[in-house]
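Only one protein chain is missing; all other protein chains are in place.
After this line comes subunit A, so read on.
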Amino acid sequence: MRPVAALNDHEVFDRYPDELIDHDNIDHYRAMAERRLVIRHCQDCGYWIYPHRPICPECLSENLRFEEVSGRGTIFMETRLHQLRDPDASIVEPIVAAAVELEERTGLRYLSRIVNCRIEDIVLDMPVSLTWIEEDGCIWPAFEPAAG
């Protein structure tokens, strides 16, 4: 795994100007800017920790490290957004908001968009894999149907 400290803290804040970045999640955004999805992994009990927490909620250890996940998972739940909160926002076609269960652990889910496929082909529990999209100058993770 490549070293995480590619961008300094100020650069990470600059790359993601509209997000709440704190001491518990900054390495997640630092890696995201380099198209790597990293999540804290407990070095004592092996639990993958998400949402970002300062200690391991399973064994209460502080011995944690951000590690890259495989990017493979399945769709645990999803909804298709036909309308947004902003009444003036228009959607050309529904946005798919999906909780992707990552293969690293049962219940480890990352909320993301499903891209590069027809909406009618999306079903619960289907295998997906990580891809990356660029939007308004920011790099974001997304998921697409797994190959094969």
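Miscellaneous remarks
What we mean here is this: a residue touches a chain if its C-beta (ideal position, glycine included) is under 8 Å from a C-beta of that chain, and two chains touch if they have at least 3 such contacts; residues count from 1.
Assume contacts and distances are computed from a predicted model.
Taking the options "Thiolase family protein", "Carbohydrate ABC transporter substrate-binding protein (CUT1 family)", "Dimethylsulfoxide reductase subunit B" or "Glycosyl transferase, group 2 family protein" in turn, only "Thiolase family protein" matches the UniProt protein name of the chain that is not displayed. Within the set A:20, A:89 or A:147, the residue that contacts the chain not displayed is A:20. In the full complex, subunit A makes contact with the omitted chain through residues 9-10, 13, 16, 18-24, 26, 50-51, 53-58, 60, 76-83, 94, 97-99, 107, 109-113, 124, 135-136, 138, 140-142.
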